[in-house]
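A single protein chain has been omitted; all remaining protein chains appear in their positions.
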Amino acid sequence: MSDLRHLYQELILDHSRSPHGFGLSTDSPHRSHQVNPTCGDEIALAVVHDGTTVESVQWEGQGCAISQASASLLSTLLERRPLADVEPLVAEFREAIQSRGTIELDEERFGDAIALNGVSKYVARVKCAMLAWVALEDALDS
Amino acid sequence: MSDLRHLYQELILDHSRSPHGFGLSTDSPHRSHQVNPTCGDEIALAVVHDGTTVESVQWEGQGCAISQASASLLSTLLERRPLADVEPLVAEFREAIQSRGTIELDEERFGDAIALNGVSKYVARVKCAMLAWVALEDALDS
Amino acid sequence: MLPNPAQTDFSSDELDAIRAQFPILTERVNGHPLVYLDSGATAQRPQRVLDAERDFVLRRNSAVHRGAHWLAAEATEEFEDARATVARFVGARPEELVWTSNATEGVNLVAQSIAEASLDPAADPRVRLAPGDEIVVTELEHHANLLPWQRLARRTGATLRYLPVSDEGEVEGIDEVIGERTRLVAFSHASNVLGGYSPVERIVARARSVGALTFLDSCQAVPHAPVDFGALGVDFAVFSGHKMLGPTGIGALYGRFELLDALPPYLLGGSMITTVTMDGAEYLPPPQRFEAGTQRISQAIALAEAVRFLDELGMERVAAHGERLGARLAEGLAGIPGVRVLGPGPGAPRIGLASFVLEGVHAHDVGHVLDERGIAIRVGHHCAQPLHRRLGIAASARASTSVYSTHAEIDVFLEGVAEAAEFFGVAGTREVLA
Partner (left out) sequence: MLPNPAQTDFSSDELDAIRAQFPILTERVNGHPLVYLDSGATAQRPQRVLDAERDFVLRRNSAVHRGAHWLAAEATEEFEDARATVARFVGARPEELVWTSNATEGVNLVAQSIAEASLDPAADPRVRLAPGDEIVVTELEHHANLLPWQRLARRTGATLRYLPVSDEGEVEGIDEVIGERTRLVAFSHASNVLGGYSPVERIVARARSVGALTFLDSCQAVPHAPVDFGALGVDFAVFSGHKMLGPTGIGALYGRFELLDALPPYLLGGSMITTVTMDGAEYLPPPQRFEAGTQRISQAIALAEAVRFLDELGMERVAAHGERLGARLAEGLAGIPGVRVLGPGPGAPRIGLASFVLEGVHAHDVGHVLDERGIAIRVGHHCAQPLHRRLGIAASARASTSVYSTHAEIDVFLEGVAEAAEFFGVAGTREVLA
């Protein structure tokens, strides 16, 4: 069970049950809708920012605990973060999650989101963890 | 070489080189055009009959020695034969040729055409030998 | 070949002998013995099926229907024998069985050919559709038996309608939806999500009474029960090799000969023509008309061996085995708090397959916990999104069996589900903190 506990840490389960940033109330034009093709789960996400600083990341959707926790942790992580930080953070996140357990997220930069470290060992879960982050990238492009 | 000689008897080679009934001069409506799908070879065949007796079977086409000899032998065999004989003859011929060497053509009924007996051992040549006979069947149906 | 009237399940000795054909079943996953309960997605291939294919390839491999040499004649004969063997297994004549890559291609083949025929005023009216005509599917179809019909409707102007399913997954509305305008009814023989059978006789009877063609997706029935398309009276049917102990890369389309013969060709290329010019071509009769290019020859031979294996086991007994496993699955799951079992209720026949939802927990998370203990199940929408939407769920978890599955494996699986329920603390409701 230790691998399982490592993946489904209390923090992950908590975030998935009581997600942060859940609910789309903004009319920010920076939004995206993404579907995970392997499971059909979806997310709708919007970024509120003033061009310099992210105010909030709001989202709605359904999916597995990993995808929900990841969206929630992303929302927590980016709140009031400089907009310029986002791109490198997404890149680092992607690299770590796709690393098959060889790269860990940096606690200084990712805070609680390092709870997602367990995902990178499970190829089948990478898309779950990435779903919100892909939506975030796409939202900022739009 | 004995199997080969059995298949390509002098009679077969002679008929293939100097085919009987070759050349379509009749305007008989009893005609058919058939293609052997495995090789693309073709035959056009017409039956001249008065409702009781076959006067002649005329044909044109190209193909292997077996197909040409078979058409030629068929033409020889049916000349001035009662029309009612044709259907059973075709049926017997088909049965023997498809028999994989287990059934021989009856010399009394088939005359020189028994030279085609060697074909039935070669699955790949059955269609060659049958081509004219299938055209004949079709021509009488039309 | 003869069905065993006793319809008894396999004895444990018999099961051991069966399992010995499948070395993969002795693999270990995360330190646990593999419990493979994903046979509905793809079944494992017995050694003897691999042996038959290998034997052919190493002794008789050759192009078929094209070669004049000895090897080609031998290969052609084995290839056509394979067709006859598989055809007999499903109550078809050999010339009524067209090889395809999988069931999906079989559905597309018929839909495309009907689309093509619909453009041709000279085509057989039975296989032509026009605006005003209706195609009927059910709400529980696999995407493979839905999307091609959607496209056919778009192309021809026909309307796609569907038979709704009840909360228990029963197909409803047969007499209401199938009517005078219905030209084709496409439906599943057994559902790959619910495990229950469709009312094939009733649908076929209704379709016939209005002059509509029937198309049966028999992917989940052919591997699990004796099937006779001729006796069922369907016009077309499809199934896949890899779900019935055969190889991937091969499946088959059954069609009543006169209907196949009324269809224009599908893929164009070698081995399906008589004459070709730079302007056009003439085509061979079925089944060759639909088999363009070099065929999946060794796979056909392997599939025939799979069919012989199933025949030796006896499809009646295979069905009995599956039904018993299915019942144990459904009952066991129903006994776990927080679990909702989809499909037929207790007592109703089901193949050895059951899908379920664990309240408040996503199917993928359930699957993950089981996977850690070596239990392989399928999670997601199982290529049946409309059915999931109908049942008000995004995803489900599915355990599915085959001839090599055991009651003991079902028990390990049920324990795993119970543990997953505990692990996630089932019925934890989401508090939304925006």
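As written, the chain order gives the labels A, B and C, with residue 1 at the start of each chain.
The criterion applied here is as follows: a residue touches a chain if its C-beta (ideal position, glycine included) is under 8 Å from a C-beta of that chain, and two chains touch if they have at least 3 such contacts.
These numbers were taken from a predicted model, which means no experiment stands behind them.
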Original post:
Which chains here touch the chain that is missing from view?
Top reply: A, B, C
Subject >> Which of A:83, A:103, A:124 or A:140 contacts the chain that the document leaves out >> reply: A:124
Original post:
Of the residues C:15, C:107 or C:186, which one touches the chain left out of the display?
Top reply: C:107
**OP:** Touching the absent chain in the whole complex: find that residue among C:250, C:327 or C:417.
**Re:** C:250
**OP:** Over the whole complex, note the residues of subunit B touching the chain we left out.
**Re:** 1, 3-4, 7-8, 13, 16-23, 25, 38-41, 58, 62-66, 122, 125, 128
Original post:
Which positions on subunit C touch the chain that was left off?
Top reply: 23-24, 27, 29-30, 34, 36, 38, 41-42, 44-45, 47, 50, 53-54, 57-63, 66-72, 101-105, 107-108, 112, 139, 142-144, 146-148, 150-151, 160, 162, 240, 242, 247-250, 267-271, 273, 275-281, 292-299, 364, 367-368, 370-371, 374-380, 383, 385-386, 389
Original post:
Touching the missing chain, which residues of subunit A?
Top reply: 35, 37-38, 40, 122-125
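As a working rule, only the chains that are shown with their structure count from here on.
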Original post:
Counting only C-alpha atoms to place each centre, which chain is farthest from subunit A?
Top reply: B
Subject >> Centre-of-Cα separation between subunit C and subunit B, whole angstrom >> reply: 46
**OP:** Determine the centre-to-centre distance between subunit A and subunit B, using the mean Cα coordinates as centres, and give it in whole Å.
**Re:** 78
